[in-house]
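Please find one structure pasted underneath; my questions will follow.
Just one protein chain is left out here, and the rest sit where they should.
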Amino acid sequence: MSEHTSATTATGINMYDVRPTTEVPAESPLAWSYHHTGHPGVSQRSRVVIRERAMLGHVVLRGGAIVLDEAVRQVLGFGLPARPNTLNQDPSGERSAQWLSPDEWLVIVPGGEEFSLEAKLREALGDAHYAIVNVSGGQTLLELEGEAATELLMKSTPYDVHPAGFPVGKGVTTVFAKSNLILRRPAEDRWELVLRRSFADYLYRWLLDAGQEYAIGVDD
Amino acid sequence: MLHIYCPYCEELREEEEFHPKGQAHITRPADPDACSDEEWGDYLFFRDNPRGIHHEMWVHAIGCRKFFNVTRNTVTYEILETYPMGEQPRFTAEYPEGKPADQLNDAQQEPSRQEGVHV
């Protein structure tokens, strides 16, 4: 048997580490897009730059805010955002938790941490009623920066991205082009887009097309 | 394009994010087998189509994915309030200006509900 980890918890949940333990080629949801559409380089003229942060750990938490908050605090050292449509991060910015609905949060951690995060949270949560789901293979994160980033977003989403409507620390699930995604603003000059795998190519092509007039570049 | 206040996200969002789900407050009979064919048919197929104040269920499909209710004027399209599942409307055909305060429960006096009043 290989060394992969699987367990059934006392609450009757199957926990399964789906990362290979050996060196196996992995492809982000944008692999095909880079291959097929390419990635324009970043130049002096680039007023928008996008950068994929691939292979991160994406975990969805479902449950009551109070119970989950305590466990997350214990495991990650920071709590869940209490207000709708907001985002909390650790000081490094590597780990974040975002409100998705009154009983749903998205936690993003460095790739490889997702399984141990789940295990620790389950341990902390005991037999409370909640759900933890690893969705790391199903989505990827794009960073968006540059002076024209806001205008590019205005072309793409009906959500108000003006600082008055979208301060730092906000994050929403919303319409984007003819699809949807999670849009967040972890810092003054940086946006994050969480894309679903199967829509990633469409959204990538959209961004390049809409960003053409800003000489958009893709940072490798 | 309506502008709809999601009572869970606590802000106005574009109609594109929502799906309409028909008339609100349709409760499934607790004991379907005790229903006559006619009663079951009423539950399944018959809906009101009022001119004026109407209560509808919507879901914030591209958003928090929560279902909630909307009181909407079908003539002016004015949305008088939105409120979570399980609650009752303040604005009704009987009380188009809103139920008097003594007829409201605590939840119905939540200030956040007022923010949904929008033309």
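Letters A and B mark the chains as written, and numbering starts fresh at 1 in each.
The rule is short, and it goes like this: contacts are C-beta pairs under 8 Å (C-beta built on N, C-alpha and C of every residue); 3 or more make two chains touch, one makes a residue touch a chain.
The criterion applied here is as follows: contacts and distances are computed from a predicted model.
Novice: Any idea which of "Anti-sigma regulatory factor", "Sarcosine oxidase subunit alpha", "ABC-type cobalt transport system, permease" or "Chemotaxis protein CheA" UniProt assigns to the chain that's been left out?
Specialist: Hidden chain, UniProt protein name: "Sarcosine oxidase subunit alpha".
Novice: Identify the visible chains that the left-out chain touches across the whole complex.
Specialist: By the stated touch criterion, the chain not on view contacts A, B.
Novice: Can you name the residues of chain B that touch the chain not displayed here?
Specialist: For chain B, the residues touching the absent chain are 1-3, 14-15, 19, 21, 27-28, 31-33, 35, 37, 40-41, 43-45, 57, 59, 61, 65-67, 76-79, 85-86, 118-119.
Novice: In the full complex, which residues of chain A touch the absent chain?
Specialist: Touch with the absent chain occurs at residues 1-2, 4, 6, 8-9, 11-14, 16-22, 24-29, 31-32, 35-36, 45, 55, 60, 62-63, 103, 129-139, 151, 154-160, 162, 164-165, 177-179, 196-199, 201-203, 205-206, 209-210, 212-213, 215.
Operating definition for what follows: only the chains that are shown with their structure count from here on.
Novice: So what's the Cα centroid distance for chain A and chain B, whole Å?
Specialist: 33
Novice: Please name which positions on chain B make contact with chain A in the complex.
Specialist: Chain B reaches chain A through residues 8-11, 13-14, 16-17, 62-66.
Novice: In the complex of these two chains, what residues of chain A are touching chain B?
Specialist: By the definition above, chain A touches chain B via 84-85, 100-102, 104, 158-159, 172-175, 180.
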